[in-house]
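One structure below.
With one protein chain removed, the remaining protein chains of the complex are shown where they sit.
Letters are used for the chains, namely A, B and C, taken in the order the chains are written, and counting of residues starts over at 1 for each.
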Amino acid sequence: MALKGVLRPGYIQIRVTDIDAATRHYVDRVGLHQVSREPDGRVYLRAFDEFDRHSVVLRPADMPGMDYVGFKVASDADLDNFAQRIEASGTRPEEISADEQPGLGRRVSFVVPTGHRIELFAEMALSDSGPMVQNPELWRQEPHGMRVTRFDHCNLHGPNVDATVAFFTEVLDFSLTEVAQTPDGHIAAGFLSCSNKAHDIAFIRRDEPGKFHHMAFSLESWHEVGQAADIIARYDIPLDIGPTRHGITRGQTIYFFDPSGNRNEVFSGGFIYYPDNPKRVWSVDKIGKAVFYYERELNPRFMSVVT
Amino acid sequence: MALKGVLRPGYIQIRVTDIDAATRHYVDRVGLHQVSREPDGRVYLRAFDEFDRHSVVLRPADMPGMDYVGFKVASDADLDNFAQRIEASGTRPEEISADEQPGLGRRVSFVVPTGHRIELFAEMALSDSGPMVQNPELWRQEPHGMRVTRFDHCNLHGPNVDATVAFFTEVLDFSLTEVAQTPDGHIAAGFLSCSNKAHDIAFIRRDEPGKFHHMAFSLESWHEVGQAADIIARYDIPLDIGPTRHGITRGQTIYFFDPSGNRNEVFSGGFIYYPDNPKRVWSVDKIGKAVFYYERELNPRFMSVVT
Amino acid sequence: MALKGVLRPGYIQIRVTDIDAATRHYVDRVGLHQVSREPDGRVYLRAFDEFDRHSVVLRPADMPGMDYVGFKVASDADLDNFAQRIEASGTRPEEISADEQPGLGRRVSFVVPTGHRIELFAEMALSDSGPMVQNPELWRQEPHGMRVTRFDHCNLHGPNVDATVAFFTEVLDFSLTEVAQTPDGHIAAGFLSCSNKAHDIAFIRRDEPGKFHHMAFSLESWHEVGQAADIIARYDIPLDIGPTRHGITRGQTIYFFDPSGNRNEVFSGGFIYYPDNPKRVWSVDKIGKAVFYYERELNPRFMSVVT
Partner (left out) sequence: MALKGVLRPGYIQIRVTDIDAATRHYVDRVGLHQVSREPDGRVYLRAFDEFDRHSVVLRPADMPGMDYVGFKVASDADLDNFAQRIEASGTRPEEISADEQPGLGRRVSFVVPTGHRIELFAEMALSDSGPMVQNPELWRQEPHGMRVTRFDHCNLHGPNVDATVAFFTEVLDFSLTEVAQTPDGHIAAGFLSCSNKAHDIAFIRRDEPGKFHHMAFSLESWHEVGQAADIIARYDIPLDIGPTRHGITRGQTIYFFDPSGNRNEVFSGGFIYYPDNPKRVWSVDKIGKAVFYYERELNPRFMSVVT
């Protein structure tokens, strides 16, 4: 593959109502590392297997939710190119200068039709404690907590999913890998990939714009999904659902809430995607199995609670 | 990522000295499905999670080894483009017309400096029994044998590894993800990716050209590496080494031989690669740990036996 | 340990309303082997890792449920001894002569206060295809379906649980390993072991006597609980709940129904028990976590549906 364009979700900034409780949750339980706590109150975190300085940003706020998610592009030229394509598509790109987050270069920021702020960036400082590269050991220190390896994707709810999916595929060169479709052909849920992953971001139809359903971290295996479940139960972390498997993406998964009410997912597996693969299509009458392959029905909380 | 250029290893044709024994091995033990047996004697196989008609071709022959490995490119235009770049690089591309293998489109074929024949193609018929795409179940039928999900990569030995790596990175747009390097800066072992995988092909330095070290199939988890080991032991399949882990790529792995003496690998895991990741570098004095992370020393058979 | 007395649950006879559908379920999906189908219509089954001729008996009937469960004792003398102790305890033991089931020796049969028929036996023919014992391979043939290794226990509902638990501990020398207790000190759920397992049989309080909640088969690991879940979903087997973990016993588990409506469990893990271990005690207000450690609440279907 020509390694150009959008590479991956690089960072996500979420709002938390108790920064200390949130930091303990993400560090002690989820297994992230704290990178820094800045004077403006934001806490920066990374997973042990990520090269970049940080991937998760916690911002103290009155209400939970997501501020934005940023995708890394392969080069500064790509960043300029995407800014032009975004503008040409009728969406206004905003330039945010470097170092608004420590270690992060300049960003192009914009709002998609579902009401979510998406960003692109080309440069982030490397972490001092990222994966080893000279005669590299498997990891520097033993993974802890849920042993998450990286920030993997987020799932966002809002109106105009068709338009947002079109934006991601036409302007940002993502692939629509899998879709739940209404009888009249609209996208109820769209899963978009910029990589070999089954998805790097997902949009689900909901009337209110800009809603945050969950952010997900990857695990190595179903065994570790079970260990995450043990940690969730042992420490009375509010469980949403799981351990289970998704029909869509096939991921093996468990969902829970951080102390501010933001939903987290940790998961493993999911099909490997190639751009010549047929698109997978679910009809909405099979949405139960699509979402929870084992239970074959939706959990009301899973559908109703967003931040 | 712009989903262009080389996508993945799509097929591999290997020579087997007893076609029936080989077919039983790959179908009953490794867990592939037989697609067809053609009048010229070739047997076509695919793994259960592949969309394409076939991925492994067994050719009856007097001696084991690999005839060629073919990479799928995203479009016919890419195929023409690569043919021009190959020619411009001083390597002679050969055109093979469609249907030399059933279901396969036209191919561009060429020999790299290590002496191996590599091919590119843009079209292959989809399998009738590939992964489901309408309200898709996890699989059509339960996986069997070692439960391999796909043909993943091959590992080839020959001279001029530096030149071959340069060809793959400069002409075919692969990334050199990880390398074992001699003190004078030459590549003893180069791991090349065209995707998010830690590697899609590897070249190892050896005096004789065109040698085949192994072809690899992917498994879901370390648990399945253990089940593969059970099958290998139960049916007296010749084991090379494993279960173990590689330092290079971090894959969890086991190696064994088919009835003709071709080496097979089944493995799980391996780091996820992005083109902005630093290259991992091993010094040759750490080659034991690089190859077998647990044993920390090379197995003489692993280094000496090639076909 | 002095290897005397009751050794293990050896067979269970259940009623099924469609013997062919039931046989397909237990053979193709659960992964048992059919041993024989007898002229009286009963089908005999065993798991691949059991030495005895059979462990599960399906009897064609109008209504689902359990006829009886039989425990193997170490010797014929033990059988006589237990018959005397049972009689001395005020329960009438009935003698059933050998070969009422093929390969099975004489049995002592009796009804405990919850209304369930329990049996003891000392002799059963060994299977021709049981585990190998001369230079034994891991298994003869690859396990199939859910890969269950053995019939492990059953869970029975009825009144007079305190009296039944007393019978099992005082007359049959079982240990009460774990208990859910009402505020007034009665046993709402009692888990009884005659081995190092966390339980070999369980009794749960319910008004109707003689009810069958489930029979359970053991799996090797949580990985295989996940594979069982895949099979359940793929073949539309009615799921009850899981994959999850029990607080009681700590087993990792999934529940589903056979085509007649009898509940099955497949599970792995559970603590290892020794008779000097303190008894684990749950208060009924924690019954949610006790039963489903992850969900921390009871599933109404799990509590209400019995056969």
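Definition applied: contacts are C-beta pairs under 8 Å (C-beta built on N, C-alpha and C of every residue); 3 or more make two chains touch, one makes a residue touch a chain.
Everything numeric here is computed off the predicted structure, so don't read it as measured data.
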* Structure fact -> Where C:17, C:34, C:160 or C:277 are the choices, the one touching the absent chain is C:277
* Asked: Of B:11, B:26 or B:222, which sits in contact with the chain we cannot see?
  -> B:222
* Structure fact -> Listed in rising order, the chain A residues that touch the chain left out are 137-139, 142, 145, 221, 223, 230-231, 233-234
* **Positions on chain C where the hidden chain makes contact** => 1-8, 49, 51, 72, 74, 126, 131-136, 138, 150, 173, 175, 194-197, 220-223, 245, 247, 250, 269, 271-272, 274-283, 286, 289-290, 293
* When the complex is taken as a whole, what residues of chain B touch the one chain not shown? -> 221-223, 226, 229-230, 232-233, 239, 242-245, 252, 289, 293-296
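The working rule: only the chains that are shown with their structure count from here on.
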* Asked: Where chain A and chain B touch, do the two copies share over half of their residue numbers, giving same, or under half, giving different?
  -> same
* Give, as an integer number of Å, the spacing between the C-alpha centres of chain C and chain A. => 44
* Using CA atom averages as chain centres, what separation in Å is found between chain B and chain C? -> 47
* Cα centroid separation between chain A and chain B, in whole Å? -> 31
* Which residues belonging to chain A are in contact with no fewer than two other chains? -> 221-223, 245, 289, 293
